[in-house]
Every structure is written in structure tokens, then in C-alpha cells.
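I have a structure I would like to understand better, so I am pasting it below and will then ask my questions one at a time.
Removed from the display is one protein chain of the complex; every other protein chain stays in position.
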Amino acid sequence: MNNSESSVVSLLQETQEKFGYIPKEEIYRIAEEKGVSPAKVMGVATFYSQFRLSKPGKNLILLCKGTACHVNSASSIAAALKEELGIGDGETSEDGLFTIEFVACLGCCSLSPVMMINGVAYGSLTPEKAKEIVRNIRNEAAKGV
Amino acid sequence: MNEKIVALEIDGVKIEAHEGATILEAASSAGIDIPNLCFLKGMSPYGACGVCVVEAEGSPKLLRACATPVREGMVINTKSERALKARKLAFELMMGDHDADCLGPCVLECPAHTQCQKYVKEIAEGRFADATATVMDTYPLPASIGRVCPHPCETACRRGKVESPISIAFLKAFAADTARKMGVFAPAGVIAESSCAGKKISIIGGGPAGLTAAYQLRRRGSEVTVYDQMPKMGGMLRYGIPEYRLPKAVLDEEISLISSMGVKLVNNFKIGKDAALSALRKECDALIVANGAWKSSSMGIPGEEAEGVFGGIDYLREQKRLAGRVAIVGGGNTAMDACRTAVRLGAEEVYVVYRRTRAEMPAEEIEIKEAEEEGVKFCFLRNPTEVIVEDGRVTGLSLQVMKLGQPDEKGRLRPVPVEGQVEKLPLEYVIMAIGQKNDSEGFESLKTTSRGTIATDSSMRASVAEDDGNSAPVFACGDAVNRGASIAIKAIAGANDAVDAVEAYFSGKDIPERIGTVSARESTRIDFSQYEKMPRQTPAVRDAEERKHDFSPVASIFTEEQAILEAKRCLECGCHDYSECKLIRYAKMLKTDCTRFRGEFHPGENERHLVAIERNQRKCIACNLCVRVCEEKAKKGLLGLVGRGFTTVIKPEFNNSEAIAGCAECNMCTLACPTGALRLLK
Partner (left out) sequence: MLKIVVGMGSCGIAAGAQRVKEALDSLSDDVGITGCVGACYLEPIVDLYDGKELKKRLVRVTPEDAPKIVSASSTGDFKSVEELVISDEDASFLTSQTRIALRNCGVIDPESLESYRSVGGYKALEKVFTLSPEDVISEVKTSSLAGRGGAGFPTWFKWNAARAAKGEKKYLICNADEGDPGAFMDRAVIESDPHSLIEGMLIAAYAIGASEAFVYVRAEYPLAIVRLQKAIRDAEAAGLLGENILGSGFSCSLRIKAGAGAFVCGEETSLIESLEGNRGMPRLKPPFPAERGYKNSPSNINNVETFANVAWIILNGGKAFAALGTENSKGTKVFALTGKIRRGGLVEIPMGLTLREVIFGIGGGVRGSAKFKAVQLGGPSGGCIPESLLDTRIDYRELAATGAIMGSGGMVVMDDTTCMVNMAKFFLEFTAKESCGKCVHCRIGTKRLHETLTRITEGKGKEGDVEMLEELCRGIKDGALCGLGQTAPNPVLTTIRYFRDEYEAHIKEKKCPAGECVSLRKFAILPDKCKRCSACARKCPAGAISGSAKEPYVIDEVKCIGCGVCEKTCRFGAVVRK
């Protein structure tokens, strides 16, 4: 796609795709490329929940906080993850392995409560099941080292 | 602009406007003010603040006047109940999220709302004459009040939470003294277009209230005469406050300024004796009674009529030399003035008898401390039950020993007697300084309160029995009315209210609200540790052994260096933009309750480090005008909205001072800001 046609949102998306987040320098680069002020780019980058301005953990957990998940106690999943990983919404674990983001709805309402890790959805969660899933990922990572 | 003209109706007024004009523009051209905050002429409408909503016949939704073009035949109501409700809610929400002060606590807590912060700043900048003029806008006695005021402003001063409050009162005295020395001590400017101009007004009482009323009315062009029963003007400032606190020469100079303005001052004139109140009423257009509270309250105990028992204010007025042992009953400032006067007039032993403890004493701490230094003995938790009399003369006081019990309705601990413990204090004199009452002689026709004070209504009017309806109306203020005797600055506040009431009486308009709606920060939310500690300046005080033998001033006034240092300690709580702020102007107009929707405040700090513009995000209402102006008009685009929803703030990207180094200081953003969130630093 021709960049002159890409909007600031698209450029930020491409940047995040590339780096996993939006590094500070990229804000200035995009501003220059689009001929707009860095303040404006910053405004766009901080408006949308998708964009991150700091580096996320290796595994991105999107925890659904949609209505169906709420009714089926998504908050207990959030609590379980907090217990297991010690992190909440928007936080990254100390070992840099996990970042949790609460999202409005993953659209898998019939399987609520749901979370998505690195694009893979896990449904019908219980607190124990959620803990087990992240534990497995962590164990895999430990083996890899 | 389009040439086609459309006809419409706004608030019942038929209006013609160019097609394409907005409702706001059409209304404004017809002189109808629709509140607006995020709109700025020359900028495209934005629609954020929602205060310009109006109701249009046939439209199910409220319309934003700033953005809706007029149409032929539109019938607009800018003040319909529904529009007003939505508009008022916008203000309640904004004010509830406004973590900022309109006025500093000093101004709010001063009964007369003297512009303390302003004159302190002027002093900090070395502009002493300006500072004096600032005070003189509120009252004409800055040097006197600066010396004697118990300064509620300082009690409220937030600097006190850092280390100690600004010495506001003494700064004022310093500024006024300096102005007098410089020969620039002058009345504040004439107030033009007053309904009081040319009116003949009589004032009874030449104390702080009467003199202030006279001064303010004279500024408005009234012909003012002040009548006073004493030989000289000044009231309690002259006859109730000892020379060592307020030199008569200082007071004289301030009074002569009032006289020089053309106010007629008549002394030795007692109502009921020299003229009847009803007679005076026939000779003027309005009459203000400010005759004060000149009778000492009695204790209501046996023996108090005996020889050697005096009232506190009587004693201060007469300045009798009392050789022997003297007890002053009471714990207020009058008691302190009396005991220290007694010391200076050569009493052998001076006691202060007070039924609570030192902590509960209403007198100022400095007065108590200085009295102690001068050798006054304090008898706390003692309540006189009887004046012991022999041959018609005082020989002592019976004192009931008290202890502190449960708090009263004001929260002060209530003294209760300790059963069976009574002491005797041998004395030659007793001075009762437990309060003052007003003397109604000559004023019997005025309706009184249960306290015996003159009763006034909310427009400062006293009601006259058997009023013939042809005489001048009677207003009243000062110690003589309602709750009775208090501090001078309160009497001055009452005088200003009375002047407003007189003005309103002649103009037929409503009395303006003095302060009305304002935003005020809760001190508990402020982190005072951020401020560097700077000690309070104190003027030199003479040694107790030296000062207790004469009536020369106890304390000197500040040196210029001290005054500037002291004034610079001010935290500048009040907003620089108060008089210009659109937000508060409309909030006042709608009588907004600023605390109704209090909750978490939006984030943001006061940033002073960015180029020449200070940005106080706590005052920001996110109207985005600064961002828009910077981008569209100044063509810089240095600011942007960051974040979303409630936590949205306006920032230069990354809050980086380097990034905004291109700021041209064009000042467009600060001028566009409808609140005091932006300020150009000099």
C-alpha cells in the first residue's frame, strides 16, 4: 500500500505489527511522513486501545470483558490470572513473559468466559483452567531456555 | 456570508439572520447571550461543552446553538426548562471535576473578601502603592486594620500547611504605611454611574462600619454625613483598641483622608439627645445606622455593681490608672487589651480569669503570649461566682473551679463546675471583658432581635416602628445588628453590604452576589510537601520589660526587604483568570452547585516548565480550543489530546519541553482558553 494514502491509524498499525508496540521515534517518523504534528500522532496513538506505547510481554493475553463473559464471571478469571501472574489490565509480568489486556468483546460469547492468547481463543474458562493454560505456556518457555 | 435572510424567533424576539448563520450568532446579534465555552469566533464549531444547548419547537433533541444553522420560521427557546437543566448539568459536571480555586482561601475567609492574594502579590513585586489601592477598593482603613485585624485570612492561608501562613495583615499595614510615607495614600477611584450619585446619606456611627460606608458612598458621588457621639471618629478602633496596638496618629491619618474626600464628619452628636432618629430620616435620602455595641455585658453574679468593677470596653475607653490587684474576666481580645493596658497603667498584679483553658481562648495566640511576657497571670478553669464586696468596694472574687466536659454545638469543650471546689482571689478591681451589647437609647423605633441588636433583613434594611412611609429608609450594619459585636473586618463587610443595598434601593435592581458560586480546592487533596519551606517573616518586637511601661507600639512594621520576602511566600491559590473566566461567569449565572457531582478528578498537574506558558490541567475543561487554535490559527500544532474519555488530557507529545521549543509565544492559546488553565508567564 502506498504510504501517502495510508492514514495515521494504518501507519500506527503497521508499526505495531512490526515492533509489537509503538516506539517513540516512530511517532516522529509517522508525523514527518504524514506532514502532521507529532502531537496529533500521539493523540491518535493514545486514543485507540489497540496501540501500546511500551513493549508488551512475549505472550499477549486478551481477556474478554464482554457482557456474556461478565455474566459468566469473567472477573474471577481476571482474579485468577492476577493470582497466577501478579498482573492486571495493561500490565506486564516481571519476567516479561505475559501482558494482560482487558478487551471489550472477543465475539465468542457462547464460550464465555473467554481469553485469547497470541491470537488463540480459549473458551469456557474456569479460574483453574485459566491458571493451567498460562502455567503451561510458562513451562514451555522455561524448557525453551 | 450568504445574502439570503431568514426570519426566526429566539426567546420571543423576532430576529432576522443570514442563511448559514448559527443560532448562537443570530442570538448574539440580537443581544441574547447563550452560554458557550468551546466556541470561538472564527473557529469551526466543536460541540464539546454542551452549554449552548437550546430547545427548538418541533425538534425532539436539544440543539447545540454553536453549530446549528438557523432555518426560516425556527422558534428557539434558549432558556426552556429542559435546555436549562441540560446546561446546568454541564456546569455541575465541569465544576465537579474542577480541582482548582477561583479565589484563595484568604479572600474567601476574609469577611469583607478583601483581595488579599492580589495585594500580597503587588507587595511581592514591590508595588506598595498599588497594594494599598487594592485594599482601599474594599475599605479605607488599611493601616489600622492591618495592625488590629485577627486576620481570618491568615488562619485560612494554605501556606500554613507548609510551615506558617503569610503575614497578610502586617503586610497590609506595611504597604499602607509606605504609601502614606510616599505621599501616595489616596482613596480608590470614583465609581461612576452609581444610583447613589447625588443622594444625601446620613450615617450614624463613625467606627469602621460607618467610615467604610461613608467612604464607599462618597466614591459613588453621594453627599455623606457621619454622626458620632464621641469627640473623635474611629469608634472602637480609637476607643477600644490600645495605642500600643494601633497608634491614634495612624487612625487619624486614615480618617482625615475620608474627610478630605468631602465626607462630612460630625462628632459629639448623640441620637435622641441632639436629634431624633425620625428627624434625621426627614433630612436625607437614606440612613445607615452603624452605632456599634458600646455596653459591656455583665456577668450576672452577686456584687458586680460594687465600686471597683468595670466593663472591659469602658475601661479601655477611659484608661483609668488602677493601682492594686486587677482581675480581668474573659478570654477574648478585649480581655487581652484590658489586661495589657492595666499592666501599662501600673497595676500591681494583673490576672485573667477564664473558665476554660488556654487552648479554648478566643483571643489571638500572639496576644496571650505577649500578655504573659508582660507579667499577666492566667487563672484557667475558673469561673467567678461572686464579687466579694466590703463596704461597697471590691475585695476579691469567688472562683468556682471548672473542668472541661463534652463539646458544645461549636465543638468547644464545655466547662463544668467541679463540685465543692471554690477559691477566693483577693483583689481591688474587676474588669468584665465577657462581651458587648448595643445601646438602644435613641433607636427604640427600630425592631430588635432576641439579642437586643437591631434586626435587619437580607437587604440590610431595619424595620422602623410606625414608619410614616415618607422618610428615608434605614439600613443598619456593624456590631449593632443581628449577631452583634464581632471583629472590625466583619463590621466593614457589613458596611459594604449596606452600601450595595443602598445602591440597589436607589436603582431598583437586585443586590449583586458578593462571591456566589466559586470553585474551591479541598486542602486535603494538596501535596504540601512539594513546596520548599520558607520561614515566615516577623517584624521586630520590643522586649516585654521595656514595652510594658509605655503605650508605644509593641511591634514595628516590616522592613521593605522583609515585606517582599514575606509576600513572595504566597502560594497564589486563587486563579489569575477569575475575573475573565467564562466558566465561572456562567456557573455563577446558573447558580451551579460545584460539589454536587464530585468524584475522582481528571488527571493532570500544573506545569510550569514548558516554555512561556503555564498549563494547569486541573482547570482544563477539554474544550480543545488551545489545540485547535495552535493547529489552525498559529499553524504550529504543538498540542494534542492524549488518551480517551475521562482521562483525556491536553499535552505536547510526550510532555517534552524540547518538542515544543517551537512555541512562538503567540499567546493565542491562552487568549482562547475559556478558563484559567493557560497563562503566559512573564
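Lettered A and B in written order, each chain numbered from 1.
The working rule: a residue touches a chain if its C-beta (ideal position, glycine included) is under 8 Å from a C-beta of that chain, and two chains touch if they have at least 3 such contacts.
This is a predicted model, so every value here is computed, not measured.
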{"item": "Residue among B:621, B:638 or B:672 that touches the chain left out of view", "value": "B:621"}
{"item": "Residue among B:30, B:89, B:261 or B:534 touching the omitted chain", "value": "B:89"}
{"item": "Contact with the hidden chain (one of A:8, A:27, A:81 or A:100)", "value": "A:8"}
{"item": "For chain B, the residues touching the chain missing from this view", "value": "45-51, 53, 61-62, 64, 67-69, 82, 85-87, 89-90, 93-94, 96-97, 597, 599-600, 621-622, 624, 641, 643-648"}
{"item": "Interface residues of chain A (partner: the chain not displayed)", "value": "6-13, 34, 43-44, 47-51, 62, 64-72, 103-112, 114, 119-124"}
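Methods note: only the chains that are shown with their structure count from here on.
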{"item": "Whole-Å gap between the CA centroids of chain A and chain B", "value": "55"}
{"item": "Partner chain A, residues of chain B touching it in the complex", "value": "627, 631, 636-644, 651-654, 659"}
{"item": "Residues of chain A defined as touching chain B within the complex", "value": "24, 27, 36-43, 46-47, 49"}
